[in-house]
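Here the complex is missing one protein chain, while the rest keep their positions.
Naming follows writing order (A and B), and every chain is counted from residue 1.
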Amino acid sequence: MDLKIIPLTISVFILHACVQHQSPLESNQVHEISDTIKVEYAEGFEVNYTGNFIQIISHSIANNSAFADTLEFPTAKVVPDLVGENVLAGQIENIACQSSTHVAFLSTLKSIDLVAGLCGMEYVQNSEINTTLAENNVAEICAAEQVDMEVLQKINTDLFLIYPFETEGKAKYDAAGIRTFFIAEYLEQTALARLEWIKLFGLITGKSKEANVYFEKAESEYLSLIRATKQVDSKFILNLPYKESWFMPSANSMIVNLIEDAGLTYYYPSSGITENETRSTEAVWNDAMYADYWIIMASRPVDFSLADLLTEEPVYKEFLSVKKNQVIFCNTATSDYFVQGVVEPQIILKDILLATGQVSNHQPKYFSLLK
Amino acid sequence: MLALGLSAIALLFALNLLLGDVSIPVSDIFTLLSGGEVENNSWSYIIESRLNRSIVAIFSGAALALSGIILQVYFRNPLAGPGVLGITSGASLGVAFIMLGGVGVVSFFGQIGVIVAGILGAVSVLFLLLLVSKFIHNAVTLLVIGLMFGYFTSAVIDVLFLWADLDETRAFVIWGMGSFEGLQTADLLLMCGIILLAIVSSAFLIKPMNALVLGSEYASSLGINLKVTKYLVILHTGVMAAIVTVYCGPISFIGVAVPQLVRLIWSSKNHFIQIPATLILGAALALLADLIVRVSGNTLPLNTVTALIGAPIIIYTIIKLNKKIA
Partner (left out) sequence: MLELIDISISAGSKKLFDLEKLQLQKGVIALVGRNGSGKSTFIRTLLGEHAAYKGAVNLNGKNIDEITAGEKAKLISVVYSRPQIFGNHRVDDVLLLGRLPHQNLFSKASDEDFEKVNQIKALLKIDSWSEKSFQILSDGEKQLVMIGRALVQDTPVILMDEPAAFLDIVNRYELSVLLKRIADQTGKLIICSTHQLDRIESDCDGLLLIAHQKMNYYNQPTEFLKTINTAFGIL
């Protein structure tokens, strides 16, 4: 071994030791809990109450690639020995989010002021939220979908809510002294399960009471809408192709379950896969001859019309849904479907019910019949 | 040999009509082709789409292979191809500006804007190359400049990705994988018309290409006007590569592999024979690649298949011709 490397190595270690990665836990801080959380629908997280801690575990659902993450809040003064790496003491004052849907939950709980950094600020369509984010000087922590570590470290966040995409990603943040927690609400298979993650956000922000109230209200609206639903005996297909590939959401996906809650039946029965399925465009053309509804979520110009859609592909005019005037469209360029939509499943359901003629007296927010 | 090649094209064409995710009986295909009607209305569109797709494959394959052989002879380099001059990259850049460059909404395939931008991009590279070629008379230097231009435009496209949203990025990435699918009849006619024109006028390149195998000095002594030839080469390869790239994405390997295969298979060195052979083999290879894409249920991107077929061909012919090509 080259001896010259030794002093160099030592100096690196010394420098390394000088950099303080994480403030030591102040173990006398206690997390405030306003209400008890009970998880009824969500499968991606659970909450355990032990003597001195509230433990939140987020984990993979069913056959998805396995992952798990734990966060613990002390509810009583704890002896320092018990303070593990998952423990987060005291109120969280500064959150960074990898997904703009996290902002929707926080905004609903009126905790948006906690957000210090956000990945993909441009995806937030809600102007009110945008204004608040701008006023609070929230940092854009991503460049080209990649988290910028320097920006992230600069905002000195208490907790960084991340996707469970890559486990080495978590290790990377750990090494940088950034506490992270996996949020995978998008893997939930029903709208209410996804919405229920608001309770987790309530725990984190100390607003579990507000979270419970919001959830219960939305839940009861959603359930009463289902009760009012007639079985319309109609089949539906989803979305639009990219050239020869048509990405069709899984029969177990949240959106398919939500539309089925409106009394419609998905054209493609469950194949046990939870990811989107790629079908060939010509196969979907063939199937579309028999599907009564065509429900599209896509980014299109304002005032996008049925006639505009038909110019995209001549065969569309032969679709049963087009002939029946039953194309339901959600313009993701103008509506806040991907963010605000997450916390308003009852409105989405009502949109679908209106478009399928099952309710009246409703102002559609996300989905409406394409004319 | 040429007849065999044409039969291969006919066979692949028929298979392309017949095979697909939706099985349509042969009798119904004939009914549809003769203008009749069948029980499922979508089938006529599916057959039309398969037909269009096959025609696009034939013309694209032929155009890329022809560009390839012209460039290989002109630059005396068996690895030259339409991508090398940077023309494909230029077209990509034009397409990227529309698809990624904050037009605000996702741009559709077949939209006039993409087409115009792609051709503008390719033509800009063309003019730049013409400008450079005024000062640089060395074919290899021009080739290197083309390569550098390719790297530069790729880098600019990477920069454009920074401003693109997810939908735009996805659309562009899918376009970049290459596909013969999705052309509507008007676009198809425009594309095939331009390619046909280029193929016919490439007759003017037969003699220059025959002479250029000896090098530009010898070619000049054989009465070839090098200046005119240079412009013909740039114009033909530029227009053909651009139009294919705009409509089908930057398709790799066909342009490089086919001319080499032709050199190996056909004994006549007259480009009066070699050019048609290149067209036929290029068309057949493109059809074969597309057939594989379709048989895979469209899960394999076209560029993956052309690489899977093309790269071994290139390796094989390079080894085989290693001693035979100067």
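Throughout what follows, contacts are C-beta pairs under 8 Å (C-beta built on N, C-alpha and C of every residue); 3 or more make two chains touch, one makes a residue touch a chain.
The shown structure was predicted, so the numbers you read here are calculated from the model rather than taken from an experiment.
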{"item": "Omitted chain - touching chains that are shown", "value": "B"}
{"item": "Residue of B:F30, B:Y151, B:Y218 or B:Y231 touching the missing chain in the full complex", "value": "B:Y218"}
{"item": "Residue of B:F30, B:W163, B:Y231 or B:F272 in touch with the missing chain, whole complex considered", "value": "B:F272"}
{"item": "Hidden partner chain, touching residue among B:L15, B:L79, B:V173 or B:I206", "value": "B:I206"}
{"item": "Contact set of chain B toward the excluded chain (per top definition)", "value": "72-73, 76, 203-204, 206-207, 210-215, 217-218, 220-225, 263-264, 267, 269-272, 321, 323-326"}
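Everything below uses one rule, namely that only the chains that are shown with their structure count from here on.
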{"item": "Chain A and chain B, separation of their C-alpha mean positions in angstrom", "value": "42"}
{"item": "Residue ranges of chain B in contact with chain A within the complex", "value": "20-22, 40-43, 45-46, 49-50, 104-106, 108-109, 161-162, 165-167, 170-171, 174-175, 179, 181-182, 184, 293-294, 297-299"}
{"item": "Interfacial residue positions of chain A with respect to chain B in the complex", "value": "122-123, 143-145, 242-245, 278-283, 285-286, 288-289, 298-301, 312, 314-315, 318, 333"}
